Structure formats: C-alpha cells, structure tokens
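What you see is the complex with one protein chain gone and the rest in place.
Labels run A and B following the written order; every chain starts at residue 1.
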Amino acid sequence: MTEILDILVSAAFWTAVLRIATPYVLGTLGELLCERAGVLNLGIEGIMTLGAMAGWMAVYQGADLWTGVLFAAFCGALLGLLHAVLTVPLGLSQHVTGIGVTLLGTSLSYFVYRLVLPQASTPPTVTPFQPLDLPGALAQTPLTYLAFALVGLVAYVLYRTPVGLAVRMVGENPAAAEAQGLSVTGVRIGAVMAGSALMALAGAFLTLSAFNAFFFNMVNGRGWICVALVVFASWRPGKALLGALLFAVFDALQLRLQQVAGGVLPYQVFLMMPYLLSILALVLVARRASYPRALMVPYRKGER
Amino acid sequence: MRLEPRNDTPLAVRLLAPVAAVVAALALCALLIAWTGAPVLRAYGLLIEGAVGSRFALTETLTRATPLILTGLAAAVAFRAKLWNIGAEGQLYMGALAAVVLGGGMLNLPSWLLIPAVMLAGMAAGGVTLLGPAVLKTRFGVDEVVTTLLLNFVVLLLVSMLLEGALKDPMGMGWPQSAPVDPAAELPKLVERTRLHAGLAVALGLAVLLWLIDTRTIWGYENRAVGANPRAAAFAGMPVSWIMLRTALLSGGLAGLAGASEVLGLKGYLTLDLSPGFGYSGIVVAMLAQLHPLGVVGAALFIAGIFVGADAMSRAMPVPNYIADVLVATSLLCMLVAGLLARYRLRRG
Partner (left out) sequence: MTVTTSAMPTPVAARADGKAEVVLRLAGITKRFGPLLANDSISLSLRAGEVLALLGENGAGKTTLMNILFGHYVADAGSIEAFGRPLPPGSPRAALQAGIGMVHQHFTLADNLSVLDNVAVGTERLWRPWSDRGTAKRRLLDLAGRFGLGVRPDALVGDLSVGERQRVEILKALFRDARILILDEPTAVLTPQESAGLFETLRKLTADGLAVVFISHKMNEVFAASDTVAVLRAGKLVATHATASTDREKLAELMVGRAVKPPSPAPLAPGEPVLALSAVTVKSDHGRPLLDAVDLTIRRHQVVGIAGVSGNGQTALADLVSGLIHPDAGHAALKGETVDRADPAAMVRRGVARIPEDRHSAGLVGAMAVWENLIAERYRDPAFSRLGVLRRGAARAYAHDVIDAFDVRCPGPDARTQLLSGGNMQKLILGRTLAHGPDLILASQPTRGLDVGAVSYVHGRLLEARAAGAGVLLISEDLDEILALADSIAVIHHGRLTPLLPHDRVSVRQLGLLMAGHWDILPEIVDAA
C-alpha cells in the first residue's frame, strides 16, 4: 500500500501519466468527432499506425518534426476520407468498412516501411520532440501540450460554433439537418476527415515523441481502447480528457507495479489490465450511455 | 447520382461481384507494385505460380486455406445474425490452447476418440470466449465489436503468459512454446510428404453442413430472421437472445476449431505466431463470400493463394510480402462497394 502511495506522489509518475495519456487523448478526440457526426470509425487502429509510420518516415527522410506531424495528419485525413466516402454517401456497414480501413492502414504502413528499409534488423531512429524545460510533470513535449489544447478547441467548436452545431445535428438527426439546408454528406465527411487527422496525430506522437522509431504492432490496440473511451466519456470532450487521464493513471501504475511486484505476478497480467479496464468501463456505462441517435445509421437522401 | 435498390439481384450479378472486386483490388495494388519499380505482370505471374504453379504450391495453398475456411465461416455465421464478432483471432488461440492442454497427454485415449475430443474442446474454448461479449451485448447492450477486439489482446497475453509459465516446453531451449501434443492426437496427412492435413476435410464438411442448416432447418430460418430484423423476429415469438448466444457459441467454436486444427494438423505445438492474422483475414473471406457458407470455401482458397503466392513473389523480387495484406484489405473494401452495386443500381437524378 505504501508502495502505491510512494508512486502516486512522485513527479516521475505524473510525467509518465501525461505522456501515456497523450495518444489516448488525441485518438479519443478523433473518434469522438467522427461519432458525434454519426459515423463509427473503426479505422482508428490503422489510421494511428499510418500516422505513426508516415510522420516518422517524413522526418527520417529529412523533414523537420512539425512537417512530419502535419504529413501524418494529412495521411490520416486521407484514410478518413476513404472511410467517409464508403460509409456516408455509399452507406456501407460502418463496422466492416472500419475493419477494412484498419487492415489497409496497417498493411500499407508495413509495406511502405519494408519497401524503404528492406533489411533493417534494428529499427533506425530519428531525433524526437524534446520535453519543454519546465519543472516536474510539466516537462512534456509540445505534442502533449497540443493534445491538451485540442481538447479545449474541439469542445469549443462543438458547443460554441455553427459548424459544431451542424456536426452534432447530423449525428442526432440527419433528416433535420438536411431540412435546415445543411449537407449531411459534407458535414459527415468533414468531421470524419478531421477526426481521422487527430487519430493520425496520436500515432505520430508515438514515433516522434514517446519513442524515436517505428515498430510493427506499435499501436497495439490503443485505437480500440480509444473507441471504448469515447463511450465511457459519453461523447463529451471534457469527459474524454478525464477518461484518458484516468486510464493513463492505471496504465502508469501497472507499469510501476510491474517493477515493484514483478516477481509475484507474471508481467502479462499487468499488460492485460488496460484492455480489461476498457471492457469494464464499457459495461459500467452501457446502461446509461446516450449514443448520438444517428450513430451507425446510414443516411440516404430521399430514400423511401 | 443516386442509389436505387434493385428489386432482385440476379444470380449472375451476385457471382460476378466478388470477381469484379478482386480484379479491382489487383488493379489498385498493381499501382503499388509499379511504385516499387518491379514489373507488374511478372510480379502477378510469380504470385500465381507461387500459389498454384506446382503440386507443392497447391498443397501449401490448401493448407493455408484450412484455417481461413474455418475463421471465414466463423465470421459469416456471426455476421449473418448481425453479431459483429471481430474476435476470431483470440478465439482461435483459445481453441489452440485447449488443444495443447488436452492433447498434450492429459487425456489418454485412442486416436479415433482423442482427436474428436480435442477438437470439440477447442470448439468449446473458442465458443465460450465469444459467449462473454455476446452476453454483454444481449444483457447490457455493450457493443461487441470493441469487446471482441479488446479480448484478442487479452487472449494473446494469456497465451504468452502460459507459454512462459505453466505450459512452457521444458525441452524448448527457452523458447516460449508449449510441449508438443501426443502423436495420437495429430491429424492424419491428406497427401504424403506435404503439410496438407485432415483439417481441410473437416473444414469442407462443416461448410456444407452449415449451408444445409442455413437453408433446410428451423435453426437457419431463425438465424436469418434474427439477422435481417431482430425486432420482427422477437415479435413473431422467436427467442432472439438465445439465438444470439447460440450463434456466438457456433461462431466462436468455428474459430476455436481453426486453432485446434492448426495445432493438431500442422504445428504440433503452440507458439505466439500460430496465426498470422487468420482471425482478421476470416472477416475478408466472409465478406468476399457474401456470407454464404459455400462461398467461404472459394474465398478462403483465393486469400490463401494470395498469401502463399506473395511469399514466393517477394523472394524473387524486391516487393515486400506485405503486399498480400494490402491486397486482402483492398479486396475487402472493393467487395463492399461491389456488394453495394449488386444490391443497388446507380441512377441519375
């Protein structure tokens, strides 16, 4: 017990929490944006992988870090466009299309990485973002700060601007949005592209900030956890931030406990925790979850 | 331009849709191959040769198709009932786990009893793994996509834990792998001196059996009704929750059987790389087959051919073998569009 307390008061622990939380914050925000517009985006895992690979590859090829980040976001938006075109105007199953986008994003990333670096046994590295020169847990990289700023921005856009209201409306009742002169297709595609860009940022954070190289399987289910976190957050940006932080606390804690109690339990038990916690979170909120009403319901204009 | 539902999709269109999708996917991936600088036609030539060009290649493709038929059936059965089981990968490993535990000397039975017992145990393990998410879905309304996906990671960690612990092979020179199964539990080979094993016969038999159940029995009738309109099925008096759970057991069971069959027929022991994503590829197989049990066989053969052929191709030219995964993913997306065009027609205005 005292060991846990010791961990909780150490600055290093909270530094780790904020670092671990960053990709979850970005990924959850991205998924939230898509789902608020009524589109479930299960492409998230593949989009994060592509973002991780594309951002890293751009920097590895000589671009500066921020260009790499932008390039990752651009690639994410492109995959988002693919998902959106298939699910919005064509109205295909959001589940299966999302899985397809994930398979495509992942395989394309691996293909390109292998093509450029055919026989790299130890992955080459780049110089990643450095933490800002601030005391204690505030010593984070600019991408972490960007992620937290984006929470505020997304919340502001959703609740205080006309375009945010349009996004919420197409997610609740597309027919009503259409009757008010909005283009449901346009708003949904835009929201999915923006959300997918955020997911790709989450991936780029892994290769350009948390680590300095690209590994196979490096996203490792983080995308799926974000999908669960969106439900847990009841589709609200503020709660998404809270959920991601809470999650990161548990994750950082299990990493520390693994070191402390490693001899007692196999490390895999600790590694399972994030996934089991996500499932638990889903079960806890399932009863009172208030989904965007039009989530996963394709909208075809004028269909009888 | 708008989409207008067709009143009836002619059989020719239904059969043509996957062919068109595959052609489109091959064309799209040709761009990718051209980008690597390799000659496209020669690359595809090598791929086809590597998949079906020799007796060896053919048996390799059939061997690779065996688990894909089973995971494809797993996905098809579940998707028919709108149960989005994306956890076949985890269920496959649970089935494999059950197979090495029971087949590794725990049961002392003659071959003709041991093999079915171990395979049934593999099915049970896979089925129970999906039962959890299915119960969460029917009782609490928890989306099964996310829970089954997350369980894949949990299962892999569980397998990893056991392979480094209780199930670790003492003779494995420190590798995380299980002890080999009892020779009496091994599936017989279908063709001597190849890797092709009796798992294929089991998979083919099940495909036919599922097709008969689907079209001829009240089970299939209920499944189709629940898949197409659960509300109307419940209103008419069908036990929808039970049908869902039954479907979950069957779907997970088929995936679990894929794992058991790989262990008993091919590998003989369990490692963490038993499946190169058979669970996920099964989804593509099912979609290409338009969820038809017999179509699954054809689709699985095709996907297996791509994987086996791409390995051969990437040995001969500088195209990474991940091209197979890209091709499979592209086929899935193209198939979704082709399926749409088969059900709808494009109209102006």
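By definition in this document, a contact is a pair of C-beta atoms (placed from the backbone, for glycine too) under 8 Å apart; a residue touches a chain by one contact, two chains touch by 3 or more.
Source: prediction; values computed, not measured.
Chemist: Could you tell me which of B:Ala25, B:Leu157 or B:Ala233 touches the chain that is not displayed?
Modeler: That would be B:Ala233, which touches the missing chain.
Chemist: Just name the one of A:Thr2, A:Thr122 or A:Ser290 that touches the chain not displayed here.
Modeler: The one listed residue touching the chain not shown is A:Ser290.
Chemist: Check the options A:Ile4, A:Ala175, A:Val260 or A:Leu280 and report the residue that touches the missing chain.
Modeler: Touches the omitted chain: A:Ala175.
Chemist: Can you work out which residue in B:Ala17, B:Ala38, B:Leu167 or B:Ala225 touches the chain that's missing from view?
Modeler: B:Ala225
Chemist: For chain A, enumerate the residues touching the unshown chain of the complex.
Modeler: Residues in contact with the chain left out: 160-163, 165-166, 168-169, 172-173, 175-183, 287, 290, 292-293, 301-302, 304.
Chemist: When the complex is taken as a whole, what residues of chain B touch the one chain not shown?
Modeler: 4, 7-8, 216-219, 221, 224-225, 228-229, 231-238, 349
We adopt the following convention: only the chains that are shown with their structure count from here on.
Chemist: Return the distance between the CA-based centres of chain A and chain B, expressed in whole Å.
Modeler: Chain centres of chain A and chain B, defined by C-alpha means, are spaced 28 Å apart.
Chemist: Help me check something: in the complex, which residues belonging to chain A touch chain B?
Modeler: Answer in residue numbers: 42, 82, 86, 90-93, 95-97, 99-101, 103-104, 106-108, 110-111, 114-115, 118, 220-221, 224-225, 227-228, 231, 266, 268-269, 271-272, 275-276, 278-279, 282-283, 286-287, 289, 300-302.
Chemist: Name, in rising order, each residue of chain B that touches chain A in their complex.
Modeler: The contact residues of chain B facing chain A are 2-3, 32, 36, 79, 84, 86, 136, 140-143, 145-147, 149-154, 157-158, 160-161, 164-165, 280, 283-284, 287, 318-320, 322-323, 325-326, 328-330, 332-333, 336-337, 340.
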